[in-house]
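Here it is, the structure in full.
Only one protein chain is missing; all other protein chains are in place.
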Amino acid sequence: MQYEAPETLAAAVELLAGTSGQARILAGGTDLLVQLHADMTDPDLLVDIKKIQELREITNVDGRFTIGAAITGAELGEHPDVKKIWPGVVEGLELIGSTQVQGRATIGGNLCNASPAADVVPALIAADAIVHVAGPAGRRQIAVEEFAIGPGKTSLAKDEIVVSLSFPPRGERASDAYLRFIPRTEMDIAVVGCGISLERDAHGICTQARVALGAVAARALLVPAAAAAIIGTSLDAAALDNLAAAASTACSPIDDKRGTIEFRTDVAGVLARRVAKIAYDRAG
Amino acid sequence: MSKYHVTTTVNNDEFEFLCEPTQTMLDVLRDELNLTGSKEGCATGDCGACSVVMDGRLVCSCLVLGVEMEGKSIETIEGMADGDDLHPLQQKFLDHAALQCGICTPGVLVSAKALLEKNPDPTETEVRYWLAGNLCRCTGYDKIIRAVMDAAKEMRAA
Partner (left out) sequence: MDNSLDMQFSAGDKDLNYVGKRTKRPDGVDKVTGRARFGADTRLPGMLYGKILRSPHAHARIISIDTSKAEALGGVKAVVTRDDFEDRESEFVPAGEMMVNYRDMVRNIMAREKVLYDGHAVAAVAATSVSIAKKALKLIDVEYEILPHVIDVCDAMTPDAPVLHEDLITEGVDPVPTKGSNVAKRIEFKLGDVVKGFEQADEILEKTFDTKPVHQGYIEPHACLASCSESGSADLWCSTQGQYLVRAHCAKLMGMEISKLRVTPSEIGGGFGGKTVVFLEPVALALSRKTFRPVKMTMTRDEVFRATGPTSGANVRVKIGITNDGKITAAEAELKYQAGAFQGSSVQPGCMCAFAPYDLQNVDVVGWDVLTNRPKVAAYRAPGAPISEYAVECVLDELADRIGMDAVDLRLKNAAKEGTQTAYGPKLGPVGFVEVLQAVKSSDHFKAPLGANQGRGIGVGFWFNIGGETCVSMSVNEDGTLTLVTGSPDIGGSRASICNMAAEELGIDVEKINPIIADTSSLGFNFLSAGSRTTFACGMATIEAARNAIDNMRARVAQLWEVPVESVIWENGAARPASSNAGEFDPMTLPEIAKIAPKTGGPISGHAEINAQGAGPGFGAHMVDIEVDRETGHVKVLRYTVVQDAGKAIHPSYVEGQYQGGAVQCIGWALNEEYIYGDDGCLQNSGFLDYRIPLASDLPMIETIIVEVPNPNHPYGVRGVGETPIIPGLAAISNAISDATGLRMTALPMSPPKVLQALKQAQA
């Protein structure tokens, strides 16, 4: 195995495009090293992208945040502005693993892992984030909900790299939240995850919302019906019931070692209610 | 497998070593630098026994490649005491009997030190969540939490 740590995006893309064997991108390594250890992957080339400046930056241009793909959970959590505007995205990333893992695990890595249970992804989908990708043919953008195409599979070509995620500007009365259900209090993979971003008007009526669910299908889902259940309401009991029902209806989970179909379907609704209330309160 | 030449700093000492690209920092610390205080409990980032601080960040050394140590500054359990002058956390762990078998202890201490550097006055809940990635199977964590809280108090007073 060859290890390279290029300092420019162009060099990284060139390395990926130039290899005939299997290449893997190394960011935080919190999944890749586990796979290496378990002999689940045996790449010929490892491209460490952490020395590429653009991937390590957080910028804010007129309220539009761009977060470099190699920003870690710990770094995002320490950024005062992102946390104020996108608390749900930050809590999604910060829920991944331990304090130690937070020091390494990156926002781009969690996305590229394409796990249906990835914690930051429902929050990113709710936030309507855009994935910026670089490849030999230049740059392109992908809506975050289209990025993963199945468990472990992304829409990236072999020689493409995720550069950053960008976020739309926010209104004043807007916020987001993310919750997951796990058996313990930390360290587990989400059994169900839910991210909601919403905006309310001066009267407390929810004017816009995006609801996303994780770990209830082959990839994280955007659930427009769930959003529709709360738009135009002040999150009264009936709206929350409708939200929960829509969230549960959208689920097509599997039975596995982490949870059952029935459990995931039920809890998706429960979490949707809880997350909506948090986001709504934050937005007020 | 050809090896990579790496220059790094561990506990303020400069080291050069050769490592395979698949070797982790934990492998390097233990097998190449003979710093066996960091322990392997899982090699998957789930137990925290290999915790070290790299350029000011708490990480699992099992989840960092040896080649990534190039140019970095690493702090391990071996650098925590100053000669025979124990760090207050180390002393409090002894005073509170916060260890039984002791295998998780180096990782817990390194983590706790990183916490107190970031947050000198943590609540019990903050200590518990910060240390959630440090598994201990012997103590039930009770005495560990007490020792960390007590060390924090003493360090604040100092």
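We call the chains A and B, going by the order they appear; numbering starts again at 1 in every chain.
Here is the rule we go by: a contact is a pair of C-beta atoms (placed from the backbone, for glycine too) under 8 Å apart; a residue touches a chain by one contact, two chains touch by 3 or more.
Since the structure is predicted, the reported quantities are computational estimates derived from the model, not experimental observations.
Participant: Of A:Y3, A:F147, A:F167 or A:F181, which sits in contact with the chain we cannot see?
Facilitator: Missing-chain contact among the listed residues: A:F181.
Participant: Give me the chain A residues in contact with the hidden chain, please.
Facilitator: Here the touching residues of chain A are 37-39, 181, 183-189, 191, 257-260, 262-263, 266-267, 270.
Participant: Tell me where the left-out chain touches chain B, residue by residue.
Facilitator: Given the touch definition above, chain B has residues 1, 20, 22, 27, 30, 34-44, 46-47, 49, 76-78, 80-81, 86, 90, 93-94, 96-97, 99-106, 109, 125, 127-129, 131-146 touching the missing chain.
The rule is short, and it goes like this: only the chains that are shown with their structure count from here on.
Participant: Measuring from the mean C-alpha position of chain A to the mean C-alpha position of chain B, what distance in angstrom results?
Facilitator: Here chain A and chain B have centroids separated by 29 Å.
Participant: Inside the complex, what are the residues of chain A that reach chain B?
Facilitator: Within the complex, chain A touches chain B at residues 1-3, 5, 26, 28-30, 33-34, 36-38, 46, 48, 50, 72, 74, 97-101, 103-104, 185-187.
Participant: For the complex, give me every residue of chain B touching chain A.
Facilitator: Touching chain A: residues 1, 4, 21-22, 24, 43-46, 48, 51, 54, 57-60, 62-65, 67-68, 111, 114-115, 129-134 of chain B.
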